[in-house]
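Note that this complex is displayed minus one protein chain, with the remaining chains in position.
This part shows chain A:
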Amino acid sequence: MVSARASTLERGRAPAAPAPAKGSYGERPGVAYLFLSPWVAGAVLLTLGPMLASLYLSFTDYDLFTSPKFVGFANYARLFGEDAHFLSAVWATVKYVLLSVPVQLVAALAVALLLNRASRAQGVYRSAFYAPSLLGASVAVALVWRALFSTDGAADQVLSLFGVRTGGWVTDPGLALLVLVLLGIWQFGAPMVIFLAGLKQIPPELYDAAAVDGAGWWRQLRSITVPMLSPVILFNLVLDTIRAFQVFNAAFIVSNGTGGPGDSTLFYTLYLWQKGFVDFKMGYASAMAWLLLLGIALVTTLIFRSARSWVHYGGDER
């Protein structure tokens, strides 16, 4: 048994037989890299290399078919100086993030609180609320949303019962973004499941003690639940924000790839796709990609900075 010898060697005892030759599998670094080799290949060839390449391409004119031409900061200057669509895209995306993320998290927490109850039905309910998170990213559901909010679609029919006439949300520059926000909020199941798991880790004694002291439901929520849950809130907030910045499918389907009406649903990634894969301005699109990375990094940093003042780590958390 070759490996037996290797592990004996490691323990510092004299080997019973001559030291193992090639092909032995002790706790040797080589074995670890054998396990890691697919990951290392991917990390170098498909992640690190392409990251650096796209950083370089962002300073070039590149159309995929001719070799890239170095242009310095021209792409970046054009993005901020001349490209009105780019600024619309940033604005539409920021609005989407600011509207969908907070509401989604509040909905997730509210439903988690509602479900956090000793009942045999809890598991079933939890799964049912989680289902939209799995379906919501699909083209099929985006098509449903488009139909629901089309002119004379079901949403219009319901609102007309209350005397409100909107006449086609999807084609209204003021309402089209709202359709996408609603679709985003609808997928609150994933953070809800995480909240629910977090709620179960709060010791019930805390609530008993608070109740003895006469704290009501709202006071308990503010003083026990939210502080105890704050690391989980931070986790969901960061994850959801990063995800929301990159939403593509819904905007593509609802606007049929245009980002219309009037750039109102021109999400950042949609505009990046248009530039890179419709206009073949791939240097320009690379510059946009790096700005997206920087923007996400900046926002994430700000969230973590702010977390110092509102996230409480209890004794046994992490």
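Here, contacts are C-beta pairs under 8 Å (C-beta built on N, C-alpha and C of every residue); 3 or more make two chains touch, one makes a residue touch a chain; residues count from 1.
Note that contacts and distances are computed from a predicted model.
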item	value
Which of "Antagonist of KipI", "Carbohydrate ABC transporter permease", "TIGR03943 family protein" or "Aspartyl/glutamyl-tRNA(Asn/Gln) amidotransferase subunit C" matches, in UniProt, the chain that is not displayed	"Carbohydrate ABC transporter permease"
Touching residue (missing chain; options A:71, A:103, A:175 or A:293)	A:293
From A:92, A:237, A:266 or A:282, residue that would touch the chain that is not displayed	A:282
Sites on chain A contacted by the missing partner chain, in the whole complex	1-4, 6-7, 24-27, 29, 31-36, 38-43, 45-51, 53-54, 57, 62, 64, 111, 114-115, 117, 119, 121, 123, 125-132, 134-135, 137-141, 143-148, 150, 152-154, 156-158, 186, 190, 193-194, 196-198, 201, 232, 235-236, 242, 245-246, 248-249, 252-253, 256, 269, 272-273, 276-277, 282, 285-286, 288-290, 292-293, 296, 300
